[in-house]
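Showing subunit A:
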Amino acid sequence: MNQSDQNEFVNSIQSKFQNSSVEFDTLKIEVDSQSWVDTHKTLKAEFDLKFFNWLSAVDWDNDVKIGDAPKEPVTPSFEIISCLSKTNSDDLVISSTKISKEDPQIDSLVEVFGGANWHEREAYEMFGINFLNHPNLKKLYLPDAYEGNPLLKSFELISREVKPWPGEVDVEGMPEDNIVVSEEGS
Partner candidate 1 sequence: MEAIDIFSYFLLLLLLLSGVKVVTTSNVIHAAIFLVFTLATTAVLFILLSAEFVALVLILVYIGAVIVLFLFGVMITRAPLGPNAELDNDQNKLMAAVISLSIFGIFTYILLQTFDSTVVISEGTSTKLLGEILLSRFVFPFELVSFVLLGALIGGITLARKDNALMDEDQI
Partner candidate 2 sequence: MAQTMDPNNMPILSEASVSVEIETEDMTLNIGPQHPSTHGVLRLVAKINGEKISSVEPVLGYMHRGYEKLAEVRTYPQVTTLVNRIDWVSGFANEIPFIAGAEKLMEIEVPERAQYIRLILTEMARISSHFVFNGAFPLEIGALTPIFLAMEDRERVLDLLESVTGGRFHPNFNRIGGVKPAAGAGPTTKKDIQDLPAGFYHDTKVAMQKVLEAVDRFEDLIGGNEVFQIRTKNVGVLPKEVAEEYGVSGPILRASGVEFDLRKQSNYLPYDKFDFEIPIGENGDCFDRWSVRTSEMRESAKIILQAIEDMPSGPIQAKVPKVIKVPKGQTYVRAENPKGEMGYYIISEGGLGPYRLKIRTASFSNISILPIMLEGALLPDLIAIMGSLDFVLGDVDR
Partner candidate 3 sequence: MSFSTELLIKVLVVLATAPVMALGLTLLEVKGSAWMQRRPGPLHVGLRGFIFPLATAAKYLQKETIIPNDVDEPVFKWAPAWVIAAVVGLFTIIPLSPTLIVRDLELGVFFLLAISSISTIGVLTAGWSSANKFSLMGGLRAAGQLIAYELPLILSVVGVVIQAETMSTVGIVEKQIEFGFPFVIAGQGIAFIIFMIAATAEMMRTPFDMPIGESELTMGFFTEYSGIRFLIFYISEYINLFVMCAIASTLFLGGYHVPLLPTEWVNFYGPLVLIGKTFLLAFILIAIRWSFPRFREDQLQTLAWKVLIPLSLLNIMATAIMKVVF
Partner candidate 4 sequence: MISYFQDYVTVGAMIGLGLVLFLVFISVSALLSPKKPTPEKVKTYECGVDPVGGGWSQTYVRYYIFGLLFVIFDVEAVFIFPWALNLENLGYFGLVEMFIFIFILLLGLIYAIRKDVLKWE
């Protein structure tokens, strides 16, 4: 748990995966979509990351219907993100890979981590990403007849059409600089 252990883990990951970064205490590795499943096998077998935390995706696009768009131009793509961790320390690894938006498909992780099942189904319905070899790829939350993938940046929220973004930003006044806070009650 102490700092040196943490670093040891980070170093070992970084020596194995070239494309890795530590940003705000979060260790993230970027891999090729071809080696997606193999990466997870490696992480599970060699780094003892047995705890499947979550899996999700991000829709990178500058054409954002609502909300803030990225300031710099990005290549439109889906980023698949998964999080693995340990059950004896705080170590965790975020793995990510990018796939094209035209033909969004990637191998399923279900055979490595059974827990990926529902997470992949969620990503499938929310982004339209096809997980190959998934045993039961159907919608998880949305009704079967629902059309569209709600978490795409091109998906519009009806409520925001009525009240355009960013709406009224409410700012609560912050306490002055040199206030004295009473110990307990008056």
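Regarding candidate selection, all candidates are chains of the complex that A comes from, given by their letters.
As a working rule, a contact is a pair of C-beta atoms (placed from the backbone, for glycine too) under 8 Å apart; a residue touches a chain by one contact, two chains touch by 3 or more; residues count from 1.
Everything quoted here is computed from the prediction, not taken from an experiment.
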Only one of these touches subunit A in the complex, so go through 1, 2, 3 or 4 and give me its number. 2
Mind pulling up the subunit A residues that touch candidate 2 in the complex? 1, 23-26, 28, 50-54, 56, 58-59, 66-71, 81, 83, 87-90, 92, 94, 113-115, 117-118, 126, 139-143, 150-151, 155, 157, 160, 165-166, 169-177, 179-186
